[in-house]
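Below is one structure, written out as structure tokens; comments come after it.
Of the protein chains in this complex, all but one are displayed in their positions.
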Amino acid sequence: MVKEQTFAFFLGCIMPNRYPAIEKATKFVMEKLGYDLLEMERATCCPAPGVFRSFNKMDWMVAGARNLCIAEQLDADILTVCNGCFGTLQEINKHLKENEEHRELVNEKLKLLGDYEFKGTINVRHVAEVLGYEIGPWGIEDHIVRKINLKAAIHYGCHFLKPTRIREIESSEGPTIIEDFVEVLGVESVRFKDQLTCCGAGGGVKAYSGDASMTIFGEKMKNIDEVKPDIILDICPFCHLQYETGQDYLNKNKGCNYDYPVIHLSQLVAYAMGMDQEFVGLQYQMMGRDFIFGGEVIKREEEAI
Amino acid sequence: MTVKEKVTKIDEEKSKSEEAKEEEPRIGVFICHCGHNIADTVDVAKVAEYAKDLPNVVKAEHYMFMCSKPGVQMVKDSIKELGVNRTVVASCSKNQHGRTFANAISEMGLNKHRHQQVNVREYNSWVHRKEKAKATEKAKKLVEAGVNRARKLEDVETRRVSTTKAALVIGAGIAGLRSANDLAELGIPVYLIERLSTIGGHMTQLNKTFPTLECPQCSISPLTNGVANHPLIELYTNAQIKSVEGSMGNFEVEVEITPRYVKDNCTSCGECAEHCPVELPSEWDSGMSIRHAIYKAYPQAIPATYVRDKKHCIECNTCINVCPVQAIDFSMQPETKTFKVGSIIVAVGYDEYNPAEIEPYHYGQEGYENVITQLKLERMLAPGSLTNSQVLRPSDAKIPKSVVMIQCVGSRNDQVGNQYCTGVCCKFAVKNARIVKEMYPDADVTICYIDVRTPGLNFEELYKSAQEVGVRFIRGRPSEIVRDPISGNLEVVVEDTLSITPLQLQADLVVLSAAMVPPEGIGPLGSKLHVLRSKEGFLKEFHIKMNPTLSSKGGIFLAGAIQGPKDISESVAQAGSAAALAAAPLVKGYIEKEMLVPTVDFDLCVRCGLCKTVCAPAAIEINDDGTPMINEVACKSCGMCMPACPTGAIQLLNFSDDQLLDEIKAISGGVICQDEL
Partner (left out) sequence: MSCENIDPEVLEKMENIVVFMCNECGQGSANTAGVARMTYNPAIRIVRVQCTGQVGPIQIMDALNNGADSVACVGCCLGACHFFNGNILSMHRIKLLKKVFKELGYSDQFVNQYTSRAAEGETAVGDFEDIVIRLADAIIEEGTIKDGC
């Protein structure tokens, strides 16, 4: 049995290096909700579900399993805030739990790396579904300090919901988990064309062909621009990075004039739960630096003792 | 037959065979050379010698060709001259000449089943040509086994079971109507049971039928009227099967009839519906028109009597007040009727696959009203429809400038729906596409297909004619239908695999060619009838090639789409076949069946009921005292009840544990290890 109300917090790569504000926001939110976030010492890159896996699936599983072992040794489920890390770790975890042959092969290789043995005792969670389902809109209501009134273009990304039969979270064709959740924060989701397509960064595309990546992204920005949201909401630091640097690229090279603030779900929820805007970190991001969240403070009656 | 009578019959047979047992078995054994076929490998003389010494054998001979006239005469003579009362012929297979000898001995007054055929050709000489010594040894053992079996063979009676001269047809769609008609024309009274309030099935919902583009209402009208007026056909609508008892030739079917709440003196004037305040989408019209709580499904519906939808009726009594002939009666009660029939034909048809299961097509979701199925398109095009036979977009009633049809929705799909190809959708898509293009020449009409399957006379021509009027064909299975959230416009995302080009087709209207799937409720109905279903859910035919209109249970026949997706022509053909098969035992007046059935020793029976659970044709019922009752007509002589019985109380005639042991003993070689195993 894993420890209750405890998570092993898997940081990944992009968040600690590029967007530490997301990390702070996540810690703020989870601790306020009563969770203990443990540090995963010696954790590495997940490794990424696109490039690494396609080169050598077995070694990809070994590296991922090593990260899983660290959490197993902490006796806690993994919490991640990134679609890519979620894709890798959740899939490897499920696969090795079910496939005995691969599990044995992986454990053999793991022995060479240290005292690691995959036992299949933990689960991998994404902050979007912990908030969306486990806490849920009903559970977060009492913790809201500021009700924000915003229109958000929600970007689900790729690895959070797909493949449906492995993730088992929600249908990938018409998901509503995030929009149902943020509704209680006062955020209205605006639907845009081709909402569920990829941001264009993952799968090695951004690294291999910046042009292709920007073409895909350009389409997406065009569709988002049509509905004029206040913010773009994402649940993955890589998508976050793509929306940030992409808008900048399009402005500089394609004559566009985008300035949509890019907000990760953790940042949004942290602000709604009372974290000051300066910690949300917009001033360190490229887009929407002047954006004010605003919102009305909710007065709560003092509880009688 | 009452239980007592049945039991008496069994006892009679038992004492008859006991008599047979008491008479001393005198076995005649004949080994055939079959020319070179057996004799070259097996030393037939040695085998005959061996057989002579076996207990109860009074004659052992070998001969060149046992199946020849002199050979058969040898067998007959042994009966006449030596009082042989059981025969063994060791030659070819039972399928080949078993019947020859069985018939021969029956001509001499012995029961056919007293003959045991031993196969020393296909099972021996032909497969061991290089090992003559071993083949001969094996032949000796096989003959000994045959002799052992013959020793205890009992008479098997062939009984004539008289049949009830009446038939029940379930389902009044085109197949049901046709088979009911054909049966009635043969002079057989028919009870036609239909679940809905009208007859005619899906055929009446269509606009035009391929390939001739005739009006289906016109084609079917003589048949529906003929059936409704036929003196030998009793039609029950709003009726469902409650239970089915009995076996072929003699079924008892209980039918539950939901009341119409309108009496038969209804003149079909329509005053009631005109004044009814309740409005509902018409199911028959695919939601394309409004019906009331008291209604007739469509103008030409038969029966023409109106029907009240009790669930949605608000009981304002307006209809009762305006009816000029006081035909409406809210107090009518459900009725249960029991019919005694000799044959049943199941013709319950199909349902259209519900494409909501294919999420990327968003069928039925808000914002996607312009994604419809072919059946809805037929209703739109049909004469007298809500749209006045125009094709209009459900969202804004405008004429679409682009129509995209998607094939194989719910068919040929490994992920959802079914793997099979419905086989009818390409034909009706091509038909409808041509009709739409001819109505609106300026509109873009596109069919997205995997393969275009239009076999049969006149269908390639139909396909070509659609191409000629300008219907576009794109080879690709669309991955999704996307909707622009601002404009609400739909686009069909598909790859043209012939030119390897990804496309996004503007689609003002998307028409899905949905598969034909088994109708709702087939599971419980199939269980009541004790018939088997295929893995796709349709009712399983007895043999796909040689008997597609007989179900797995004798006396119950299949007609139409319930046996598998098919079009109207095939359904009608099958209906005729089912009617002929169903009529045969009824017209003859009897069924002849060999009573190769199990007997039960009630002293051994522990009343556990296990025999009933393994009986596939449902031929065993359990009496009130726990003992099994065998339906000898339904029994298929498989013997599966025997190993299920913990005490060996139930034994199949001529295949008892005892008899099989004798055969096994001889074949296995000897008696050993009795203590250890």
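We call the chains A and B, going by the order they appear; numbering starts again at 1 in every chain.
Rule of thumb we're sticking to: contacts are C-beta pairs under 8 Å (C-beta built on N, C-alpha and C of every residue); 3 or more make two chains touch, one makes a residue touch a chain.
These numbers come from a predicted model, not from an experiment.
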{"item": "Chain not shown, its touching partners among those shown", "value": "B"}
{"item": "Of B:95, B:243 or B:458, the residue in touch with the unshown chain", "value": "B:95"}
{"item": "From B:27, B:75 or B:135, residue that would touch the chain that is not displayed", "value": "B:135"}
{"item": "Hidden partner chain, touching residue among B:552, B:574 or B:631", "value": "B:552"}
{"item": "From B:122, B:451, B:520 or B:601, residue that would touch the chain that is not displayed", "value": "B:122"}
{"item": "Chain not shown: contacting residue from B:108, B:532 or B:622", "value": "B:532"}
{"item": "Residues of chain B in contact with the chain not shown", "value": "93-95, 119, 121-124, 126-131, 134-135, 137-138, 141-142, 145, 532, 535, 552, 614, 616-617, 636-640, 642-644, 648, 652, 655, 657, 660-661, 663-665, 667-674, 676-677"}
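By our rule, only the chains that are shown with their structure count from here on.
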{"item": "Separation of chain A from chain B, taking each centre as the mean of its C-alpha atoms, in whole Å", "value": "55"}
{"item": "Chain A partner contacts - residues on chain B that touch it in the complex", "value": "359-360, 362, 365, 480, 482, 484-486"}
{"item": "In the complex, chain A residues that touch chain B", "value": "171, 173-174, 190-195, 226-227"}
